[in-house]
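Below is one structure, written out as structure tokens; comments come after it.
Here we show just some of the chains, and they stay where they sit in the whole.
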Amino acid sequence: MPDTTLNDRPMTAHATQRRRFIRDSALAALAAGALAACRKGEAATNAVATKPTIPTPTPPAPLSPREKADAMDRMHEAGIKAFPAKTAGKGNQLLTPRMDGGVKVYELTASEIKWEISPGNFVKAMAYNGQVPGPQIRVREGDRVRVVLTNKLEESTAIHFHGLELPMDQDGVPFITQPPIKPGDTYTYEFTVPVGNAGSHMYHSHHNAAKQVGTGMLGAFIVESRSPRPIEKVDHDYVFILNDGVHGYTFNGKGFPATEPLVAMLGEKIRIRFMNEGMMIHPMHLHGMHMTVIDKDGWPQPAPWKCDTLNVAPGERWDVIVDCRNPGTWAFHCHMLPHAESDHGMYGMVTALVVQK
Amino acid sequence: MPDTTLNDRPMTAHATQRRRFIRDSALAALAAGALAACRKGEAATNAVATKPTIPTPTPPAPLSPREKADAMDRMHEAGIKAFPAKTAGKGNQLLTPRMDGGVKVYELTASEIKWEISPGNFVKAMAYNGQVPGPQIRVREGDRVRVVLTNKLEESTAIHFHGLELPMDQDGVPFITQPPIKPGDTYTYEFTVPVGNAGSHMYHSHHNAAKQVGTGMLGAFIVESRSPRPIEKVDHDYVFILNDGVHGYTFNGKGFPATEPLVAMLGEKIRIRFMNEGMMIHPMHLHGMHMTVIDKDGWPQPAPWKCDTLNVAPGERWDVIVDCRNPGTWAFHCHMLPHAESDHGMYGMVTALVVQK
């Protein structure tokens, strides 16, 4: 029952991710270790052998505390120096619709792919259009939208538009609102985005979803308001999707050091749309500046409020504004520390907000 | 130390719950599987045997991807078609008090019972009046209340009235506010419900509570306000208690497909009182309509706010209003997806809000 074990043993994948990162970043550390090992390690080769003997290897001298600290620090440094590391594939790319009369048509293909989470760490993913997260869909209140899904997976699927208040037959729950979309089949959703339903929403599988969403079948569905509030006027608009399944701890489908930094110029304002598609809660902590929370699940909070650590639960979306008044490179990570760092350095749910002068 | 393992291995029970559900729902799938297995399975019976031979069994033809998808989908369909499945026993039944002068008297008996979580899945439960959750107690601010508990368990117990601001000797913490109530004994609580303490509260064991609450010793204690706010005027008032111990993931003591749907007519307003008596946090997601959050732990929020996914932590109560303006059958589930679905279909923390035209 391999599908079940996917969900029952998420730590296995994290361990793999960490091992691969460690392997990659260990090169710098190796030199030092080898030096220490060589210091006394070859005395045996100077002995005069009168008959065949089995040489007794001399153990390497133990590392001093300082040497051990240096070795650990080199692993930490290697990770940070590698950031932002290049990997194949980029998720959450804006998808331009084809227009059919007044209808915005989005074509999605679901298929199984290999996805590079962090350098050299390839995993099996279920993906829309070959991306994890799937392509970003961005529409306006009142738009007529058609989403055409072709299922090239080996199992059935369906799309739920999470946060949108649609007619029931567009809700994407197999056997309740539609039949499952079988392998090889194409299925069409079409609806008008309700006026009054603006905000940060999501689309994702609602069939065998613990596996399908956990391995990549998810994306942002942003509904722009017809009458944005003044606080929404920002210079950059970032989508920030959390996941934590067999792919390890990821932001927008990548783990540190392959996560993408958020970038702004000093004095700019950015909006961050947190979305959690995982199965754990992640308290997101920003260094150097606070976040002003404006929306929950696309709905305005009664009044904006400030924090530096925002608890984001599965299925939730939280929109925040950051006024980038503190120049620098600011760590931005899940504060469940084992999701962000091991003794081999930072990994998983870590990125940075870079405020440039 | 069996009590400890109850808490240390919650997954075991979930696995059992899933296996039973799978066994029950596998009937539909069996036919298809058997058909495939028969296609080439009996070639050996046609061989002419000249002397005793050990027949080599021919393996069944592997299922095609489409056949595998169909088999999986049949399991999903079976679960949904079974909903709402009948099981023995119903928790959270309104308990009518006996009046003694001006005092509302509630009689509770704690005992160990068998409880049917989902069809055929019977578990050991500790229960008040043979129900999980225990019977609903519903009073008004200022009422004089007497709760008489008879302990027919094989261990001691005590009741904590969670959220009520009572005199210390009614607080239910053994060795701090009272002696434990021994097996066979009867104990009486009596207090006036404070005016100003309206809202969604709970009663539950506060002795060996990780086990006793985890296996059923909990119930809703609703205090109606003397002066309800206009927003509290609703057509239906639902109590929605989450639990996640050895009984698996449950709503009001039942796992999908035996969970009870919430039902409303189009245009009606409902109030949902979420209460978490488990040991995990559950983000509750409603499809099709948003929820308006009005109260936390019985206290009004400074202003109502909207969401579609509400994070409910152990010990918390959250009251929400849903304006049922979207007709249909709307999935309503924990968005920690492994609490709601496996590759064998939905189970555990899943129900539906049905809005009828």
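Each chain carries a letter (A and B) given by its place in the written order, and its residues are counted from 1.
Basically, a contact is a pair of C-beta atoms (placed from the backbone, for glycine too) under 8 Å apart; a residue touches a chain by one contact, two chains touch by 3 or more.
Being a predicted model, the structure only gives us computed values, none of them experimental.
Peer 1: How many copies of the one sequence build the whole complex, if 2 are shown?
Peer 2: 3
In this text, only the chains that are shown with their structure count from here on.
Peer 1: Chain A to chain B: how many Å between their CA centres?
Peer 2: 32
Peer 1: Which chain B residues qualify as touching chain A in the complex?
Peer 2: Contacts found on chain B: 11, 65-66, 68-70, 72-73, 76-77, 80-81, 281, 283, 285, 287-290, 302-309, 311, 326-331, 335-338, 340-343, 352.
Peer 1: Would you pull the chain A residues touching chain B in the complex into a rising list?
Peer 2: 1, 3-4, 7-8, 154-156, 160, 162-163, 165-168, 171, 173-177, 180, 182-184, 206-211, 213-214, 279-281, 296-299, 301-303, 311, 313-316
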